[in-house]
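All protein chains but one are shown at their positions in the complex.
Up next is subunit A:
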């Protein structure tokens, strides 16, 4: 670890914290922090032990924040960090760096340190937000910094290290696997959450101690700490929480997590220097992928031609459909067909609870990724020379909606058979919302991260917490969810139009100023 290493880390960090995504993630996490500690009159609770919560003191706030945000960091942290190394590989900056005496191990080590620092800066901002909120809430306003720092070190820091390692690992994998990295990581996250319950994290220790400290409403009732947004019918009672007892059982999981991180990092280094070599595998990969997609695209083009010959009067839509299908590989169709069959076979309750939750994710990791392809390669600029950008984007949305509809086809038919027409409309709304959201986000932010983050927020809030306001697909079967989907559609549509209208207005202004000048000159020349 010499001067060069830290200089590289410093400048890389400086480069990455100036990206819009990172600032947006900071704001999101600060908002989540404020959301975790609602006022008594807010009508909802995030942490609740049979109607009780701890008084807002440093111990309760520090530990609650660590409990809730460690799960968030484990999931969102990955989506925030992933893609940087892969992007540097495609943009050739990696070749530039690695053609010097900078080794692959040094390169990945700097990226790892920067990843950890990025997440911890967000963590520190969250602590600062919680401290501020403790002062504002004025339940017990004396701030004990150690009460915030200790749970952070125990629950969040090891998670940031693990996530950084995972982000690097998935970034160095070959392109074929990388396409599914988001989906694979989601299952990794689910696995880690399960392992956390069995002692991989100090979560369970924290929760057990909090449950034991809370008074019970009725004698003999078992205390249960629920984490998640729940509606409150009455104001939560408070109890004075003194903090977790940091014994050896709390520290063992830290060692486990750090060991897991070390193993992943070692595997990453081995792979990056061997089978998934950062420099040498790129070319052969490019050749191998350039041959396979040809086959895949010819197949899917044939399928698209067959399915959409009816659209021959809309050549642009046909071209978009062809372009999208050429990007989707065969496994997309296999998964979509499986979902179609399962949707028709399982019970309606299972369809809502399980299948819809999976259907919800499939288009996000496939179709919606393609909304960025024009923005990244600047094809949008090229295309805008030939046709109006709004019509191009709306056609992309329509084409992607058709593919999203194909993912949901089984569920749609099932709802029609069962006579659930509201659910059909809800699902159709989702088919439109997904591409619309994806295209709008990539258009405004030139990145997919924003879309992915907000989508995952909705997925967790709706599937895990059953919150109707974020139910975009009908998991909760509530009219509130149905309205939310269509309101979101309308809002995004207005945003899309407004974005283009703004440019149009600017052009109008330009011509207005120009014509005004011309009039003035004409009048002047007439006067002469």
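Criterion: a residue touches a chain if its C-beta (ideal position, glycine included) is under 8 Å from a C-beta of that chain, and two chains touch if they have at least 3 such contacts; residues count from 1.
Going forward, contacts and distances are computed from a predicted model.
Participant: Look at the options "ATP-GRASP peptide maturase, grasp-with-spasm system", "Glucose-1-phosphate adenylyltransferase subunit GlgD", "ABC transporter MppX" or "1,2-phenylacetyl-CoA epoxidase subunit A" and return the one that UniProt uses as the protein name of the missing chain.
Facilitator: Answer from the UniProt record of the missing subunit chain: "ABC transporter MppX".
Participant: Which of these touches the unseen chain: A:101, A:222 or A:245?
Facilitator: A:101
Participant: Applying the definition given at the start, please give the residues of subunit A touching the unseen chain.
Facilitator: 3-5, 7-8, 11-12, 14-16, 18-19, 88, 91-93, 95-103, 279-280, 283-284, 287-288
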